[in-house]
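Take this structure first; my questions come after.
Only one protein chain is missing from this complex, and each of the others stays in its spot.
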């Protein structure tokens, strides 16, 4: 399969390596030059614009930092939409807003192109190991076409519906649930620590009994050790996803009290100098509220 | 080992069966007569008062509904404390308050008796299958004496510290984390349902990827099916544990914003006629706030 | 003084009447024709575009529904900015976002025009009676020029700073405080009503003792009578101001827990069919959560 890949960050580069390993023909583009070098060394052609990269591609995958980048690369000058053939599929795999996904749906339909959203769950290590979980949504023909490519980068694909934006909503919801785990553990650790119990013991009890999911182990471990730097997922990105969640919830008229608390945790974290830390550093607020000295 | 067992509810009866199966000599007491019959049929002697049951016991285990029952059985007329020998251990395995556990610590110390707390995580099925997780706390000599008994009813014992009440605090914290899972899933399902996505699909994606812990499967499944009756753990009991958590948090001066939201969910649930349902029915409030008709 | 007035809604029309009464020469514009008729009858010239209306004006006042309208009328085709003379002042008196106010500041500066923000507190009756309270901000020369006009429509002017957007922030903050009064009264009334106390009595006690401010009387009275229709200030407008407040708070990195609760009240109100009611109908949620039947 001939795949155009736009966006060679940590996640994107790992995904390209897996696509190549699985026998796909990949043409790539990245805004800056440096990240293209190791990819080019794999035999991947590097093009000068998104439009050029998409010429003749069956599928164009975007994996970009945020809505701004995704919109510029897709709809901007020399953008993906200019180069993609009729009947080819754009699949957006980064975490973008529900609103932008709806906009892409319309723009591609107007050109006779297909569009699907397939955001991923997993950090760069998971991408490297082809272990991503993928939430996909789009019309059945689009999903059918992109499935081989998705299978080359993830361990499991979950199809959520026919509206691409539904996959984006699910992705934002998943990230919301992660923040709920972070906050609830932060409160739990603050309480038990003040009760004189070693947090390590609480962590072990929880993660070896009812809360054995990876997400409790990963984030519980980070909070336990206070290891918020270097960030695996930076504070402002976590905050952005919370904002996109709340925007989607506002449009759908759904109150989310837990998300509201998380929002304020992000704001307090940023106001108190933690913008460069991992998003799990919102856990510092619960400790500080309980009177613990936090760095 | 000679064990006195006080409290033959669903949980307690299952635990007694496992103690007998594992070769312990058990003498039991229960406030009402009916539940003693199947236990007596196992060859367990039934005594008329807690004090009588504790005569000659190495260990006395209490498994009672709430603080009121635990206090009456332990410190009341013909209570456990009257019958238990010096040097023997009382281990409280039900979910009681931190304050009552502290009171027991003092009362037993004054009599030269030992005291430990060892509340359990798990529903009656888990108790039956000897699969309970146990959070234990107490002086090392007390813990050492009760370990064989605990191993006969649970799959894993986590020792939290030397103050018995620390185990109670951890138990309340664990229940708090469960309620956070319930509320966060309720919000997630309300949001995605309003976005037109089948909840079944969201449930599968979550529980087969990052949120694979038993607690997400159990409670996600209950919410998904709206199966809140018959209750596995009744609304007022869940509410009581939230109250005990908040009381402990108040004493320790620890703000818990998520617990505050859960508190109000319990109150709204009770005010709206859901007192007889499973505690996971607090999930109905998020759906109702989002405009869904809930029964 | 020669004043261009753009936007003849209930508030704007009342303000124009007061400007005329106070001897100002007013030229007006409105998007639709109907509301211009009674104003024209006062001897006010009606122009076909905002730009036309602003020709030769010393001051151009905008009083428009929302950011969209304010931006179109100010910066759009044949907009205010096209017609306003160098050195003349645009004063925006409607409730707009901090971000848009910043945008106007720059756009006018680039044209050598002055800009100030002067949003008002008060319902149409107050506008009619020249009783508005005005929060103004802008450079001293701009404030000096507009003061006579502001004095003709309001009872008191409060200058908040030299950045126009500061007045907008204060206006949003004022509306936020009103919503806090609504929510706190809603909770107070739900609690005391369930305690068997007549709400009328609670209302009297509060408003005749510590809470004697107009805002408690006005909103307490509306909640007490459940008189949410016809709306004095419609639900979606209240919700919009909460959104603008939260956007400003996000930019400034300020957590606002009370505002977060209000946000969810607005969402629940809209999700449950109350979009056409007065914004104080968010009070219905507290009653419903307490188990009261609300229409």
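The letters A, B and C name the chains in turn, as written, and every chain counts its residues from 1.
The rule we apply is simple: contacts are C-beta pairs under 8 Å (C-beta built on N, C-alpha and C of every residue); 3 or more make two chains touch, one makes a residue touch a chain.
These numbers were taken from a predicted model, which means no experiment stands behind them.
Student: Of the residues C:5, C:121, C:228 or C:279, which one touches the chain left out of the display?
Tutor: C:121
Student: Can you say which of C:26, C:64, C:89 or C:135 touches the chain missing from this structure?
Tutor: C:135
Student: One chain is left out of this view; which of B:9, B:196 or B:255 touches it in the full complex?
Tutor: B:255
Student: Mind listing the subunit C residues that contact the chain we can't see here?
Tutor: The list for subunit C reads 98, 121, 133, 135, 156, 158-161, 163, 165-166, 169-170, 173-174, 176-178, 180-181, 183-185, 187-188, 190-192, 194-198, 201-202, 204-206, 208-216, 245, 248-249, 252-259, 261, 286, 289-291.
Student: List every residue of subunit A that touches the chain not included in the displayed model.
Tutor: Contacting residues on subunit A, toward the hidden partner: 264, 267-268, 271-273, 285, 289-291.
Student: Could you please point out the subunit B residues that touch the chain left off the display?
Tutor: Spelled out for subunit B, the touching residues are 243, 249-250, 253-257, 260-261, 263-265, 267-268, 270-271.
Following the convention adopted for this analysis, only the chains that are shown with their structure count from here on.
Student: Shared interface numbers for subunit A and subunit B above half of all numbers used, same, or below, different?
Tutor: Counting shared over all numbers used gives more than one half: same.
Student: Report, in degrees rounded to the nearest 5, the angle of the rotation taking subunit B onto subunit C when the C-alpha atoms are fitted.
Tutor: 180
Student: Centre of all protein Cα atoms: which chain's centre is nearest to it?
Tutor: The most central chain here turns out to be A.
Student: Hey, what residues on subunit B touch two or more of the other chains?
Tutor: Answer for subunit B, listing residues that touch two or more other chains: 289-291.
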